[in-house]
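One structure is given below, represented as structure tokens, and several questions about it will come after.
Note that one protein chain is taken out, while the other chains of the complex remain in position.
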């Protein structure tokens, strides 16, 4: 197993996990999220190219209701 | 000629003048006015009964644009 | 004993009680009050003339702190 | 004669004029002013060392009534 | 949304009343009444000018099958004068409603509480539907309700001043106490003023100068009508309380840092 | 009356922007957006909750073919954080518009003028359409316009406070100076507040708490939409000046005495 | 600067009147009257508690050689009740002055214009010096002056509310019209409120709750006295007009650029 930080929390995944597989396993619709991988934003069309490694930092964000601050 | 006060001003009319004749001569539409004859209000259906005499006081009023005071 | 109404409450006093005696017994300083006896205001110089009777209504008021209402 | 710019305006002075002499001729009290000589502020104790030359820029300022802007 | 108001048993669809004075032209007035789509319009009673008999009167312009007239007693300084003017207006057969005004001075144009109450009592006894114009006095408003007035019409600010709802707190007390409709009158300069009056629970607004003297009266009439509707909806929708401090409207949980 | 507004080259039919936070339910939010009939709605960006993957997101509720999303940078305390959030939001492919907020403290929730200007400069350079949220500071507003912002969004009063247009005079100066649209944001508690903002010449209003936390958000959404339209019409119609003293709206000539 | 005021022929050195109700202790009251250095203080009339005869009364605390008592008719709902209370107070031989209050309801505590005018007329006829408490009604104020009142005492805002001078414009009208002193009463919460009342030309202020319920009544009494003096001086000194726009107070000529 490898250790990653996803959305600020430690998380264990099987090694050589592909990002899209991870999202699918989590039942996350890639159309509704944005991703920052090790500090770099990943466009949706490149989600498929990301393979997760030990120590990676992943931010997965989505839109929520909001007005000001 | 007889002297009357109409709308606060002195006015001369031929004697025994009937109110409706006066209004007609003045081109005043009886439907659009209210009348006070010697201090008493005259309903429109009784306009025809009024005959003007020397010294009468007549008030002829109509509606104008207005809001407050 | 006779029945009076003093400041809106029923009260029993010995008959033929003089107003000044009553005040003295109550330790009330006549300089600091005003009196209405059966609906009439009694000036202080006349307090001594009042003798209380059965059924009398007495109001004894004084000044208290107050601003508005 | 030499050309200087004093308080933003061209001015002619006799050559080799000393700053203190100029102020004295102008009846200006050195205690009540501040001076910028060719862009540098001159402390009052150094006024005596300044000799004016062709092309010099001199700013002579004083305090006036003021509140905001 | 149907949200009509009932005054003296009559159902009114529009909660805006327009005055008909001070327009630059009769055409502008007609356009404003039309654009605002009101039902009730105030008019004044004046002596006919016998030297100019062919002059059109306001009744030549206002379609009385569409607009209901509310004659006022503007110009009256005493209860007696007001009663006389009201009776003359009623004798024309157009309405037994009267906007009661008893205004003793010509500078500040403020209503007389004593004369207004006296006149209201007499008018109600004489069969009028009385809508009295008053200062922002809750005690007087209650007395007028008690003698049988159909509404009370407190002023928002001096007539024609466009200052808006100046004495807001007293108007709120009048509204809280009233069991008859409260019509906020005088001084409303813009739709925000009318909206605010409705938001605090007024039943209707009356506007004259704010529309008549606007650069474009018809557009301003429409604006006031919309402002009254907005304020009424907001009253029904239950506004948020005012708070001294800020509270975020986006959630803080899950924020990226 | 067609009276649309153009922001960054895009024509918007509605001059009201609604926030989507603080609704009691998503259904109430959808009903309010629908009733107010707005085009632009703000959203925030937050970390996905990986422990509850089946939870619906706001995009499951908002029809993006009808409503245009305006992501904000709520929660960012520095220019760097704001730029990061804006880029993440843009990467979702829904919009390159951003409501810029740089708010360093969590009590008063007031924007940082320095950080906001820095972020705006960087965002414009990076191709964003930037709508910055600011205090009522006309000098800052001008600087933001000069660096290429699409609008300025001064606050009316503290966020969520419902106090209305507190510093009215400074907002008027911002409007007078601006050549880009001015959107009055934050603190609008009722339609009268929004109407007033429009009456002094604001181009748009943004409301969130005032609608979301009303007892009936859908009805309040409709009320705000109407208030904004009323205020806009009044601005175009040219309101009367405020006067210190009364002037009658009925003619005095010909009054019966 | 000597700047006394004359009420009913009596010259008063201090333009502040203090009420004596609602203090936490009699000692705090005495300290406040002393610190504020007033001359006129209001008191109320109440039934003596015969079950507690040794209780000290307010006259045990107030030095009537230093302070002049102004009995009020607080608690009276009709003109008849007010006249009865005023006569009782007068019979004590301390004063024939009376602060007239006719207040029919116990929630809003607003004065009755009709009952107040009736009572004032009767009291003047009966030889009283009458200082009536009124709503902000200029027409009523004039009538009270005409029946012979010594002052009028319009309320600034609801009693005890501390809201300050809410209906400023109407108070200004009362002041403009009055030929008797105008005393602004009720609702003054801080010296700035009292100063403002004096700045617009009021002759005196009356304060009770604002001092009595302050954390430190003596210090607040001194503060109000100072505020009244400041406002009076400013009225005499002629304040600058309010302007919409800024104008510099440093000269621009000769600025270094």
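First chain written, first letter: the chains are A, B, C, D, E, F and G, and each begins at residue 1.
What we mean here is this: a residue touches a chain if its C-beta (ideal position, glycine included) is under 8 Å from a C-beta of that chain, and two chains touch if they have at least 3 such contacts.
Everything numeric here is computed off the predicted structure, so don't read it as measured data.
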| item | value |
| --- | --- |
| Chains in view touching the one left out | C, D, F, G |
| Residue among G:151, G:167 or G:209 that touches the chain left out of view | G:209 |
| Missing-partner contacts on chain C, residue numbers | 7, 59, 61, 64-69 |
| Touch residues of chain D, complete complex, unshown partner | 6-8, 11, 26-28, 32-36, 41-44, 59-69 |
| Interface with the undisplayed chain - residues on chain F | 104-105, 108, 110-114, 117, 135-140, 142-143, 157-158, 163, 166-170, 173, 177 |
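The definition used in the following text is that only the chains that are shown with their structure count from here on.
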| item | value |
| --- | --- |
| Chain pair with the higher count of C-beta pairs in contact (A-E, A-F) | A-F |
| Euclidean distance of C-alpha centroids - chain A vs chain B, Å | 92 |
| Where chain A touches two or more other chains, by residue | 7, 59, 61, 64-69 |
| Shared-contact residues (touching 2 or more other chains) in chain E | 19, 21-22, 44-48, 72, 74-75, 84, 88, 108-110, 158-159, 163, 208-209, 212, 246, 248-251, 254, 256 |
